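A single structure is presented below for examination.
Removed: one protein chain of the complex. Kept in place: all other protein chains.
Showing chain A:
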Amino acid sequence: MSALLRSRAFKRGAIQIGFLVLLVGLIIAAAVVGRTNILSQGMATGFGFLEQTTGWTLSFSVIEIGPRSTYTRMLLAGILNTLAVGLLTLVLASLLGLIIALMRVSTNTPMKIVGGTYIELFRNVPVILQVLFWYALLTHTPSPRNAINFGDIAFFSNRGLTLPVPALSGWDVILLALGVVALSVAFRKLAYRFDFRQRVFGCIAAFVALFSILILTGRAPDMPLISVPELKGLRFVGGFTLKPEFTALLIGLVLFGASYIGEIIRGGLLSVDKGKLEAGAALGLSHSQVNRFIRIPLAFRAMLPALSNQYVWLMKGTTVGIVIGYPDYFAVVSTSINQSGQTLELLALLMIGFVIINYSLGFAMNVLNERLKLKGRN
């Protein structure tokens, strides 16, 4: 009996060790072949190139960048570009998805038809084709001189969407962000003194006050409060221009993402047990109270896992931006590979970057999930 047990344990151990040896052997073989191939092609190895200047630049970047920036900074710009378009997509797609879901669960038939058609149209076409379509549409719009004019303040042209923005400096933005954090902490501490509506209005009022103080004190004396775009010669001066690449990628991802998120939210809303809503109504809660205290929290819990999958997917989906020349992390890495030849190192950085982005997103959603989980018997 003990001999049999030992032989079984031996067999299990042998299989696992064999598997490990095979795996390690394959990795070593790949490394050896890779090394000889790289050496025979005369390519450099190591991460020293990260300190070198690139000599090329990106068409769009959220941080200051130029041909004299190092590869490190260029890669950082790529990650930030990915995050910029990705996070904005998550927010906007969630909002649009919520609207579509509410349209689909309403009793109003025309609204249901529009919501249903939206989902079928945008979900069944590849996102890359949608992005290409919006990009073609944006670049076929008139030149700045004949731009589509929204009341002389916003313009739509083949350079992108030009909007008026408050004239804030970088420091003002940082101060504003700190202020918002401080405010939300303060309101959390005071939460028990006020009801929900008072807290929301308080937050908005404090934010507006902070914003006005900043805008009145933080700007240069001769600067206008709000920078309005103006046509000077062949281009716009002032305001802020959303580049066509950014706008097309954003529109494509938001419309596509909203169709999936809309279905997830609808599933969540429909999953709420009808009896719970009726119980709330029987306790004398109003329609909006039932929605706020029962339906939305329960639905939110039900849809959170699917939603976090979808968010991770959308974050990864930003890589299709390369097809219209949006310099996201993938595009920056692939240009760097072409320019520097450091294929393996850059590919490793690419993968690490995406694994970190996805794990942090997944981690944030898990924390949210834990916080929202029903306490007690579950």
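One rule holds in what follows: contacts are C-beta pairs under 8 Å (C-beta built on N, C-alpha and C of every residue); 3 or more make two chains touch, one makes a residue touch a chain; residues count from 1.
One rule holds for everything that comes next: contacts and distances are computed from a predicted model.
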Just by its UniProt name, which of "Acyl CoA:acetate/3-ketoacid CoA transferase beta subunit", "Amino acid ABC transporter permease", "Probable tRNA sulfurtransferase" or "2Fe-2S iron-sulfur cluster-binding protein" is the chain not shown in this complex?
"Amino acid ABC transporter permease"
Where the complex has a chain not shown, which of A:Leu129, A:Ala177, A:Leu283 or A:Ala364 is the residue touching it?
A:Leu129
Among A:Leu83, A:Met111 or A:Ile296, which residue is in touch with the absent chain?
A:Met111
Taking the full complex into account, what residues of chain A touch the chain not shown?
12, 15-16, 19-20, 23, 30-31, 33-34, 37-38, 107-111, 113-114, 120-121, 124-129, 132-133, 136-137, 140, 312, 316-317, 319-320, 322-323, 330, 334, 337, 343-344, 347, 350-351, 354-355, 358-359
